[in-house]
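Excluded from the complex is one protein chain; the other protein chains are retained at their positions.
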Amino acid sequence: MIFASDNTGPAAPEIMDAVLHANAGYQMPYGNDTIMPGVTQKIRDLFEAPEASVHLVATGTAANALALATLANPWDGVFMHRIAHAEEDECGAPEFYTNGAKLVLVDGADGKMTPEALDRAILATGDKGVHGVQRGPVTITNITEIGTAYSLDQIRALTDVANSYGLKTHLDGARFANACAALDCTPAEMTWKAGIDGVSFGGTKNGCLGVEAVVFFDPAQAWELELRRKRGAHLFSKHRFLSAQMNAYVTDGLWLRLAERANVRAAELAEGIKTVPGASLEAEPAGNMIFAHIPRGAHKRAMAAGAKYYLFPFNASLDGPEDETIRCRFVCDWSCDGETVQRLLGLLRG
Amino acid sequence: MIFASDNTGPAAPEIMDAVLHANAGYQMPYGNDTIMPGVTQKIRDLFEAPEASVHLVATGTAANALALATLANPWDGVFMHRIAHAEEDECGAPEFYTNGAKLVLVDGADGKMTPEALDRAILATGDKGVHGVQRGPVTITNITEIGTAYSLDQIRALTDVANSYGLKTHLDGARFANACAALDCTPAEMTWKAGIDGVSFGGTKNGCLGVEAVVFFDPAQAWELELRRKRGAHLFSKHRFLSAQMNAYVTDGLWLRLAERANVRAAELAEGIKTVPGASLEAEPAGNMIFAHIPRGAHKRAMAAGAKYYLFPFNASLDGPEDETIRCRFVCDWSCDGETVQRLLGLLRG
Amino acid sequence: MIFASDNTGPAAPEIMDAVLHANAGYQMPYGNDTIMPGVTQKIRDLFEAPEASVHLVATGTAANALALATLANPWDGVFMHRIAHAEEDECGAPEFYTNGAKLVLVDGADGKMTPEALDRAILATGDKGVHGVQRGPVTITNITEIGTAYSLDQIRALTDVANSYGLKTHLDGARFANACAALDCTPAEMTWKAGIDGVSFGGTKNGCLGVEAVVFFDPAQAWELELRRKRGAHLFSKHRFLSAQMNAYVTDGLWLRLAERANVRAAELAEGIKTVPGASLEAEPAGNMIFAHIPRGAHKRAMAAGAKYYLFPFNASLDGPEDETIRCRFVCDWSCDGETVQRLLGLLRG
Partner (left out) sequence: MIFASDNTGPAAPEIMDAVLHANAGYQMPYGNDTIMPGVTQKIRDLFEAPEASVHLVATGTAANALALATLANPWDGVFMHRIAHAEEDECGAPEFYTNGAKLVLVDGADGKMTPEALDRAILATGDKGVHGVQRGPVTITNITEIGTAYSLDQIRALTDVANSYGLKTHLDGARFANACAALDCTPAEMTWKAGIDGVSFGGTKNGCLGVEAVVFFDPAQAWELELRRKRGAHLFSKHRFLSAQMNAYVTDGLWLRLAERANVRAAELAEGIKTVPGASLEAEPAGNMIFAHIPRGAHKRAMAAGAKYYLFPFNASLDGPEDETIRCRFVCDWSCDGETVQRLLGLLRG
């Protein structure tokens, strides 16, 4: 009953098999393995982007920080939602990689920037000539940090704002597959067809051991990203193990199947939470992550039985009135089974 | 009729004389001139801080950025008011000098952080272990960016919050002298006696050509600041000209007299604005800077006659309804005379 | 017949098994997996250092850059051999992570700094007060970049110099195990007993998929390194896969057995090269890496038959006089077998 994060789950067997298989014999290092060309091709096919550059790293923070550092100048503001992972959970990695760009926080309900708020934030930045930070890229997270999904139209509305100022756009796709599954759209539709210039295409949270692809639809900055990756110490010598993971991930739609599975479980859990007395969802979840407000008593029962998930604020105490609600987050990964979901729901219901 | 900024005015004659005088003959470079020891001593006396370290630079941004970089780790949040100069007007200099620390913005009316808002901001920072930025120093600006002044009690309330978390505190004193004059307090009272660890003691806006002193009451980090100053290219070879300015500035209370003069003029102007039909002050000014909302018609008259000051937003148009108010800022410097103030008021009144 | 690098070889079966095994079920992320405490303990035992802090990352460059950034100030010089990996092959990663420290290059034959040259370099650094970079840590690579090994006495002689200036010392142990095997010493003897403060204990080149441990014998800077690791995007969410690799690596002496195997093969190869007509070793190899000068004709035979290894300079041409020697490098990894070595030697001999 571990619903703490999709990074607590195991790797999918297809991914693990690929890693094992890749171990046979010798392979040239640093991305020159024989698997990588196929990965690049498959990702280009997947995104319907025959010119795209593809770069593998092992962590989502690396993917985001390297992509943003490539798109932003040190003196730029980088626009993102107020609760973006890059703002809250990366210990300043974007600031480190960009050499001090400023994260400009944009408001919006349900974890989603509104075009109006983005426009206001951009307008308010860069109106002071040399004295203020300049206008830099916009980064959008889908699935958002509170489990909702931007629709294609919503993404397009944001990239339209960005483009009206000549700004680049990035999609933080730590849960890219879950968003695609939720929107029932293609990777191309969620990215360049919606005005996105670069994407962090996440695998780690969705059944891989640790691999993410940075994809730039215009390869003009590909070499810069390669240099930043090396300089950031993110170029793997035994790169074959990154290639192998990503290769299996984008073969035969595995990436999507895994995400669909996780989304289904989360939908079951969300439906069930609505039936827990005193409980409510914070927002209607679209992918595999749920934020809810649930009475303390229910939390106590679930946790006593071994359920693991996060309460907020982090130091939220289980001592207190039973019927007072505590904010919490559940994440289902690809390996989560329906029985476990029902068991958790049973405990919450009491 | 130039009220654009206190950095548009001339240097005071005492300061200019000192620069001229310092030009005689040879002087060892890089702070080893014969004037600097006296400067250090006088500033220590002024602040009643016999151990303080004193470091001269030529710009306020340098003073702030170097002081904050010395007090903060790269992975820290630096707490400041939402509209702090370091956030809005330094093109990311603090981020550059700190190697990417995050400026954490704190709310509060009248340009002043409240202790409650500061406490909330600190609490919300550093509650994520290694994942979030850590808690770093607090920087307070007095005179604030909208012309008000923190009282000594208000400064103490903020430093009490900071100290309760073990955090260091910095005072951005670009208008330090105007604040001292406004509060009728001593430099020691406004700084270390109120819990401040380091101060940017500004001279440029108050009658100097370009000189600011970074003062650390605990000299433990003095050598680090010296290295950061050199590495930031802010150590002057002909340092004598910085020493000479600061020496004159802190001799015989010149720093305070100049500020008092500017404050008096601003008070006259503020009183007068209250009598301009349709006009209002944004906040009761304490020092030499006034934010007001004044009808467009009054602005048109004043500007047609050559008055210079800033309208906000920066692209505010003089075309439009005459009685609609436009936000504006007036700053009086030490050299501003009462006649000019009355002339401006006459124009505004129509 | 791939002798290009020890990072071209496969992972050892014990390591791969551990990865597979670690995949079962759920594990908390970011180093909170159940395997990591055992890793820490085993490494402390291995190094006879019960207080040591242990931090896992996936690349050798990350281990070195993070360790050096923790030990050095941005304004420091970092002392290393003129051909150190950190100088030549990391695209400026140490400069990036340290925020611009200067790599000060120290001379010495056979890839080894001499104490005299180190002393000269330290003396020449930091003799200009605030104007020059200051004296920072010393980093020593064992096995060196040209395949030789510092003896314990040679390491001690260098750390004695460093300590005489109060400087910290770091050991770049990308081939730590090969060095231990070559010197027939314990990890403690090669590190803290020889005056080393921190070590990058490499696993990637010696049979792992990608894992390195940064070990600080004094844990005072452990938290800083944790923050730098996160901020550098090197903290793995599915950290269990790093833990599992390192756990297997330091269990039952696997790390040493793998290195011994590689060293034996390299020794056979080195002996054989001495019998290749016209060929000579550049230095007597101690571990698993050999630099040699071999006639072009021999290279042509070997490469025509599929042997892979590097020629220097990188663009060295196979067109030219048959008996002219070309500098080359052979590296044996743990999986290299004696038959392959003899086959290569047969080709070289012609």
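Things to note:
The letters A, B and C name the chains in turn, as written, and every chain counts its residues from 1.
Everything that follows uses one rule, which is that a contact is a pair of C-beta atoms (placed from the backbone, for glycine too) under 8 Å apart; a residue touches a chain by one contact, two chains touch by 3 or more.
The shown structure was predicted, so the numbers you read here are calculated from the model rather than taken from an experiment.
Touching the chain that is not shown, out of B:82, B:231 or B:327: B:231 (per the contact rule at the top). Only one residue from C:12, C:62 or C:91 touches the chain missing from this view: C:91.
Within the complete assembly, B:9 is the residue of B:9, B:137 or B:173 that touches the hidden chain.
Across B:20, B:109 or B:304, the single residue that touches the chain missing here is B:20. Residues 2, 4-5, 7-11, 16, 19-20, 23-29, 57-62, 65-66, 90-93, 96-97, 204-205, 209-210, 227, 230-238, 241, 308 are the ones on chain B that touch the missing chain. Within chain C, the residues in touch with the undisplayed chain are 74-75, 88-92, 95-96, 98-103, 127-128, 130-134, 313-315. Touch with the hidden chain on the side of chain A covers residues 30, 73-75, 99, 130-131, 134, 226-231, 235.
The rule is short, and it goes like this: only the chains that are shown with their structure count from here on.
Closest chain to the protein centre (all Cα atoms averaged), using per-chain Cα means: A.
A centroid comparison over C-alpha atoms places B as the chain most distant from chain A. For this pair, chain A with chain B, the centres built from the Cα atoms lie 42 Å apart. Per-chain CA centroids place chain B at a distance of 51 Å from chain C. Across the assembly, chain B contributes 74-75, 99, 130-131, 134 as residues in contact with two or more other chains.
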